[in-house]
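Of the protein chains in this complex, all but one are displayed in their positions.
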């Protein structure tokens, strides 16, 4: 499942909704990314996250398809927020569902790697006195 | 934080409780293990999970200390249940909190590896007509 | 064809998107030339190869033919996740 939304999400509920569909899932590996109060030694007050929605859906589908070719997954979930996000807000949730741990673990990392490099989102970081567009380093 | 308990847990709430304490956390990697409906080609109805509590606390503390030496973590969480657990129940949650993704990701996997090999828990798996003690293979 | 701009590219174009239809633009390289003429301040970024191009929501690196109903996006390196 892929969701691109402004609203916050509840990771327990979102993971449960998918887990419920499969009684053979033994492993869920997940990653949550948050807005930090500090970046590159500057105090962050909030970010504005811009998205190219149509492309983001398409790219997320592609990466999930790739992950399914490499690992045995029962299901997968990407939720990526956009818009104005305060410090401590969740930005992204990636969760991978499999029978065994290795598949969920490796695919979750793979999806995050790809997402950081290719998902069409742009962070505009706000500091006390100015703002700045970021570039992902990893 | 280490919790060994019979009750279920809400991963969103448990992660939030720790996240709230640190505004410099950008990354939370977590793993949830569940009771599957099938194992070694047998249909599972439930498990009974036995624990040596005093030792489990001690071993979890040791592994968290080891993880802190290897990675830059802001915090970490292990919740492990025991007792009678039905199919689809959560068994374990491991969550690692860090500034950057690599630390949370690798330490979460490290803790799970160690937990599987050394944490003093024993699964007694129930099938329609019998029950069997398990041994971790990975 | 529809051109979309994202992040700080919009600060240079002062537009989020626009419709461009010119006989001169038959492929991506020709579009790049057209864009630089229209927005000279994009030239230095184009030269440094910091701009990314997507055609119909797919990344494109090499030159490629364009048709009138293509959606072309021009944006800086991404920073999601």
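First chain written, first letter: the chains are A, B and C, and each begins at residue 1.
Here is the rule we use: contacts are C-beta pairs under 8 Å (C-beta built on N, C-alpha and C of every residue); 3 or more make two chains touch, one makes a residue touch a chain.
Quick caveat: nothing in here was measured; it's all calculated off a predicted structure.
K.L.:
One chain isn't displayed here. Which of the visible ones does it touch?
P.N.:
Every shown chain touched by the left-out chain: B.
K.L.:
Since one chain isn't shown, list which residues of chain B touch it in the complete complex.
P.N.:
So the residues of chain B touching the missing chain come out as 33, 49-52, 54-56, 58-59, 80, 91-92, 112, 115-124, 133-136.
As a convention for this text, only the chains that are shown with their structure count from here on.
K.L.:
Taking the mean of all protein CA atoms as the centre, name the chain whose own CA mean is closest to it.
P.N.:
Centroid comparison flags A as closest.
K.L.:
Using the average of all C-alpha atoms in each chain as its centre, how far is it in Å between chain A and chain B?
P.N.:
Computed value for the inter-centroid distance: 22 Å.
K.L.:
Where the centres are mean C-alpha positions, what is the separation of chain A from chain C, in Å?
P.N.:
Each chain's C-alpha centroid was found; their separation is 26 Å.
K.L.:
What parts of chain C, by residue number, touch at least two of the other chains?
P.N.:
Chain C, residues with two or more chain partners: not present.
K.L.:
Which residues of chain B are in contact with two or more other chains?
P.N.:
Where chain B is concerned, no single residue meets two or more other chains.
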